[in-house]
Each structure stands twice: as structure tokens, then as C-alpha cells.
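For this depiction, one protein chain was excluded, whereas all remaining protein chains were kept in their positions.
And then subunit A:
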Amino acid sequence: MTSVTIAPGSADVSAAPRITGSGRGRAWAYVARKAGLLLLTLWAAITLNFILPRLMPGSPADAALAKLAQNGPVSDATKAAIEAQLGVPTGNILEQYVAYLHQVVTLDFGVSYTFYPQSVSELVSTALPYTLVLVGVVTIIAFVLGTLLGVLAAWKRGTWLDTLPTLAGSFASAFPYFWTALLLLFFAGYVGRLFPTSGAYGPTATPAFTIGFLGDAIYHAALPALTILITSLGGWILGMRNTMISTIGDDYVTFAEANGLKPRTVALRYAARNAILPNLTSFGLALGGVVGGSILVERVFGYPGIGYLLFNAVTNQDYPLMQALFLMITVSVLIANFLVDILYGVLDPRTRR
């Protein structure tokens, strides 16, 4: 062979991408970038929450006065009283903005119209724990359980382990929330008398961190929790099953089998480990939605969480309460997404670059 020989391996080794920076340095840069993005979107959301109501014509006081004016002339004293009660913006827009930012930071969202004279922050802080525990815990349980069942269904594709959860899951999630809630309420509540039908705790209990109260609270949360679990589980099963079936077809899974890895390793560390990544995004959105509560479920079960509060705020046109709740929901979605981004960075080395 009369030719210039190539040192074996030299051609492709030199073509490898240069890897700069230490792994840890890159990881921190990634977190910093995501945190910066979070702060920026937070600021935008808070500012939008300030601008939007100001784009609407009139003010709450105007609306209240117009309603009164239908019943006859309104005296100046009444007008002054209503304006004092509902507040009329003072100062230019910048001063208002600064004052608003100050209020947001100190969590001062004013006084609720509906539950006057209770402050908005008081109402929210009473309702929040119930929703966080009920919807939050159930969302996590549903995600974990649904993902596991999805993994099993995909790995045992075509067997009863696949068809049963897949069919049952899609069947249950096709029901509207409130319909499942009403069915449970009727059969497990009124007919079976297994669980209480309304409220977060019994009439004799007082909220406190005692074993007795917590047991009572869990007992009361059973039906709403079951409703959310039943209706959301199917989505997680199907989502995980479908992404995993596609990763099972990927070359690295075939290669892992060709190398004789244990089926368990192939299923969990190769197929499922990669399949779970896209599902994390939906999980992040679901987590963010937790704070918004589950309006229909909380309404049906008379559960005193954020969803119930939001329902009351909307039906009573309680602007301060609504504004605070909307802001809180937006912020928690953003934070949940940030956390999922960080988790993504931990689980998927490709995103860290």
C-alpha cells in the first residue's frame, strides 16, 4: 500500500468537541442562568398584575357608586366614604408602582370586600395549608404512582399489566372532576357513610398540630383526595407509557439488551430514565397549578382551600382577593417551573451545556 497512513484514531479524536470549564462551574452557571430567568419573569408577572387593572376603565369605587346611583342620588358623604373604603389611586403612576411593589414585597394586599374586615393575606394564609397538603400531596402521589404504572405497562406491553391500567386510567380521566366528586360524595358519603361529606375538619375540632386534629383532617380530606387521584392518575400512566414505548425502541436500549444487562436495569436505568424527562415538564406545570387549588373539587366538598376562596372572590367581585390569588398562582407556576428546570439539569447532562 503506497499511501500516507493515518494514525488510527487520530482523525476522530481530534474532531471531538472541546469541553471547557469544570463540571461544577458549568452546573452553577446553569443554575444562575435559570435563576436570572426566574427573576425576570417574576418581575414581568408582578408588573403585569399592576398594569392590567389600570387598563380597565373606571375603578371599584366608580362601579360601586354607579350601582348606588341607580337607586337615587348619592350624597357627597356617601361618595367620600365609599372612596375611602375602596381606595382611589393617589400620586402619579410611578409612585403608585413603587407603593405597589412595596405592598407585594410585604405581602400586603389590602382588605377583602367579601370577608371585611379580614385582610387578604390573613385569608390566604388560612386557606393555603389545606390546599397545599390536599392538592400538593395528591399531585405528587398521582405522579409517582402513575409513572410507575406507566413504566410497568410499557415494559409489559400487550399483557394485562398494560391493558388494565391503560384502559382504567383513560376511562377514569375521561370523567369530569365534579362528576367523579359527586359520585364519591353520594356513594361513599351519603349512602355508605364512610367519609364526611364536607369541610376540612369536624365541627368540634380546632385547628392545631395535634395527632387528633391531623387524623381528623386526613379523614376529611379523603374524598377530595380520591377524586383528584382518580381523575389525574390516568394522564400520568398514559404519558409515561407512551414516552417509554418510544425509548424502548431506541438504539441504546437494544444495545443494552445486546450486552446482556439485567432486564430490570434496562427497563429502569435505560428506558424509563430517559422516558421520564419529558414528563417532568408536565409535572412542573401540575405542581405550579397546586396553589390554584382545585376549584371544582373544593367547591363540591366545601373544602376551605384556595380554590374555594378563589371561587368566592370571583362570584363576589372581591378585587383585592382576586388580584392577590392570581399573583400567587402565577408566581408559584414560575417557581415550580424553575425547580423543574433545575431537576432537569440534574437528570439530563445534555441540558447543562
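The rule is simple: a contact is a pair of C-beta atoms (placed from the backbone, for glycine too) under 8 Å apart; a residue touches a chain by one contact, two chains touch by 3 or more; residues count from 1.
Just so we're on the same page, contacts and distances are computed from a predicted model.
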| item | value |
| --- | --- |
| Among "Putative spermidine/putrescine transport system permease protein", "Outer membrane lipoprotein-sorting protein", "ABC transporter ATPase" or "Yip1 domain-containing protein", the UniProt name of the subunit that does not appear here | "ABC transporter ATPase" |
| Option touching the unshown chain, where A:T163, A:T254 or A:Q317 are the choices | A:T254 |
| Residue among A:Y30, A:Y270 or A:F338 touching the omitted chain | A:Y270 |
| Positions on subunit A contacted by the hidden chain, ascending | 1, 3-4, 6, 8-13, 15-21, 250-252, 254-263, 265, 269-270, 273-274, 277, 347-350, 353 |
